[in-house]
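Below is one structure; the comments refer to it alone.
Heads up, one of the protein chains got dropped from this complex, but the rest are sitting where they should.
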Amino acid sequence: MVRNPVRLFSAALLATSLVAAPAFGADTVKIGFITTLSGPAGIIGKDMRQSVELALEHLGGKMGGIPVEVIFGDDQFKPDVGKQVADEMLKKHKVDFVSGIIWSNVMLAVAPTVTAAGTMMIGTNAGPHQLAGEMCSERFFTTSWQNDSTPEAMGQHLQDLGLNDVYLIAPNYAAGKDMLTGFKRKFKGRIAAEVYTKLGQQDYQAELSQLRAKNPKAVFVFLPGGMGIQFLKQYSQAGLRGQYPLYSVYTVDELSLPAVRHAALGQFETRYWSPDLDNAANKKYVGDYKKKYGKLPSFYGAQSYDGMMLIDSAVRAVKGNLKDQKGMIAAMRKANYASTRGKYSYNVNHFPIQNYYLLKAVAGPGGAGDVPVMQIQKAVFKAHKDSYYTKCKMKW
Amino acid sequence: MRARLVLLIVGIAFLALAPLVATAFDQLFYIDLLRRVMIFAIAALSLNLILGYGGMVSFGHAAYLGIGGYAVAILAHHGIHNGFLQLGVAVGASALVALVIGAISIRTSGIYFIMITLAFTQMLYFLGISLDAYGGDDGLRLAARSDLGGLVDLGNSTAFYYLVFAVMIAFLYLIHRIVNSRFGMVIRASNSNEARTRAIGFSPYPYRLAAFVIAGAMCGVAGYLFVNHTAYLTPDFMHWTRSGEIMFMVILGGIGTSVGPILGAFVLLLLEDLLSGMTGFVGQHWQLFIGLFLVLVVLFAKRGLAGLLPGAQRND
Partner (left out) sequence: MNAILFVEQTLNGLQFGVTLFLMAAGLTLVFGIMNMVNLAHGAMYMVGAYLAVAATQWTGSYLAGVLLALVGTLLVGVVTEVVALRTLYERDHLDQVLATFGLILFFNELVAIIWGRAALFSDLPQALSGHIELVTNLRYPVYRLMIIIVGLLVALLLWYVVTRTRLGMLIRAGASNRTMVSALGINIRLLYTIVFGFGAALAGLAGVMAGPIYAVQPGMGELILIQVFVVIVIGGIGSIRGALAGAIIVGMVDTMGRAFLKPALGALISPTAAEAAGPALASMLIYLLMAVVLALRPEGLFPARGH
């Protein structure tokens, strides 16, 4: 069912492949799913891929009665490769939908390419502000979030706590600055310092020494991937864990928790979803994922699972007539499917209006030595709208 | 030599006809794929001028890819879409940066040269990341491709393909002429024996610097084409692994051979595309096989892939 045709390269093979290229009609729904599958970030892509495969299993391999074919593409974490893979999906595989994409810069290269070609794009992670605002498109939907919303929720939480002297750390690149901007949009208290570290930095001891010298009331960080693992271990090793409460976004998740373990205990994150979110769709997704792959899924996976379900809802609404794009867009705008986050709705810019929760890393079911799990503490935002939708000129 | 010539003609004919075949079979993706490969081939050709003939192992050649790209993207960001002006700025800026980097780097040699060129490119990379006004790490989207008047419409995939193809062939010829000129003789001589070059009355430094600047400017053209191809620019254009990739294309194809860099670009990028698209174990761990391939080429094809072509032994 999940097929990935071999790409051919030599002149002779090129010609034969052209002749042999099968002509697919509306007898299959073709989805091109692009994510990062190689390199260190391949771990995120794997979680997304497994969730897509689980979604297809739950759908019985069909959407609206039509067999589904998903073609996976590896963007190698590079925008230009992502664009090439997208072109391949559109022009070679002639897919009906493109989905996936982890990184904002890859998304900014891929999404306009896909929508300009007249194909629908369902993003399942990156939500750069351009796509929520002036670059919004009726062919673009996302099942995730706008980048700023998650730090806005954390800013709101710290604002509600009435904290002052918060110490901010993020890598020195566009997303890092966006995250701190989002945080400061809601947090109005005093900021002890705003520190930008090197992208991909391994050692944070120098920053931690500076931090201790400032003696802040709380620390807020955005350090995704390996940077977060390193920071949390070093934070805990430096003995700061008990001293300054640590709040973060996109730093602790189900992918990094097994590597950080007890160094993450007590960590606060904000997020729109958590494995312990109590609804039927989520229980089914998390339960079956755990059964099939032996571990908890991450939010990357949940969004990708939702992406497939959203496409399914659209295909069913037009009764398999994939030519009826207007009909599919109208169906998707209703978000009429069982999302893992529970019921939500779409804003004018096709970004979700949804809840954001405060999560805490607590000891896992196996006790102190076990991998910690994220647990929902409370909802920070109910039906939150992103901060850019007013810039989107789309009319429904 | 005849066999080589025939192969060259067959290769050129194939590339010239590829868009027609792809269009006939409605497989337009291959036009994009080959266009991207040829753009990298142009970058590799320019590197070969200094690396292959001049012995200057620049581990920072992606810098000019980035500068050419930024020239277009920054001008376009400010609403200047004139493609000729953009090209002029791309070439000029690349040449200027190459002049500065070259003036300092060419005083060193061997591994020191490799590292100092890398160092400069790393600086440019981090500079790109911190250019907030131009997207920083997120990069810049090209609102419109370069406007080349009525000459070529870069929005037209096939027309753009033939432009890249023509530039590649022109550079191939240009480098051939440079290498076989008096100037080229000095460059090649300084590579094999610097002391002897000095002894016959040439100070190699200005010649080497000039070659370095020419190569930088040529790669700037590749950057100009590349940003128009992706319609998107990120500092990633200048990442050190990108410099490495361009270098590997040259080595893989055969250093100091005229068509080697083109061959290397085609084999490396198409193999990458082929393996990463496979299912199962190979597709998931395709870099394992690329890695093995590189090791095996070095161990068993001493003069690169061009060395395997007929007639290679008698060449230089």
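As written, the chain order gives the labels A and B, with residue 1 at the start of each chain.
Definition applied: contacts are C-beta pairs under 8 Å (C-beta built on N, C-alpha and C of every residue); 3 or more make two chains touch, one makes a residue touch a chain.
What you see is a predicted model; the values in this text were computed from it and never measured.
Which of these, B:V152, B:A189, B:L271 or B:I290, touches the one chain of the complex that we don't see?
Going through B:V152, B:A189, B:L271 or B:I290 one by one, B:I290 is the residue touching the chain not shown.
Taking the entire complex into account, which one of A:T28, A:T181 or A:Q210 touches the absent chain?
A:Q210
Among A:K198, A:K323 or A:K343, choose the residue that contacts the chain missing from this document, as touch is defined above.
A:K198
Hey, which subunit A residues sit against the chain that's not shown?
Here the touching residues of subunit A are 39-40, 42-43, 46, 172, 194, 196-200, 202-203, 205-207, 209-210, 213, 226, 229-230, 233-234, 237-239, 255-256, 258-262.
State which residues belonging to subunit B touch the missing partner chain.
Considering the whole complex, subunit B reaches the absent chain at 51, 57, 104-105, 107-112, 114-116, 118-120, 122-123, 126-127, 129-130, 132, 240, 244, 247-248, 251-252, 255, 285, 287-288, 290-295, 297-299, 302.
One rule holds in what follows: only the chains that are shown with their structure count from here on.
If you average the CA atoms of subunit A and of subunit B, how far apart do the two points sit, in angstrom?
35
What residues on subunit A touch subunit B, complex-wise?
So the residues of subunit A touching subunit B come out as 3-11, 14-15, 17-19, 21, 37-39, 73-74, 76, 78-80, 83-84, 87-88, 90-92, 104-105, 108-109, 112-113, 128, 130, 172-175, 177, 199.
Name, in rising order, each residue of subunit B that touches subunit A in their complex.
It is residues 14, 18, 21-22, 24-25, 27-30, 32-33, 36, 129-130, 132, 135-139, 141, 226, 229-232, 234, 236-237, 270-271, 273-274, 276-279, 283-284, 286-287 of subunit B that touch subunit A.
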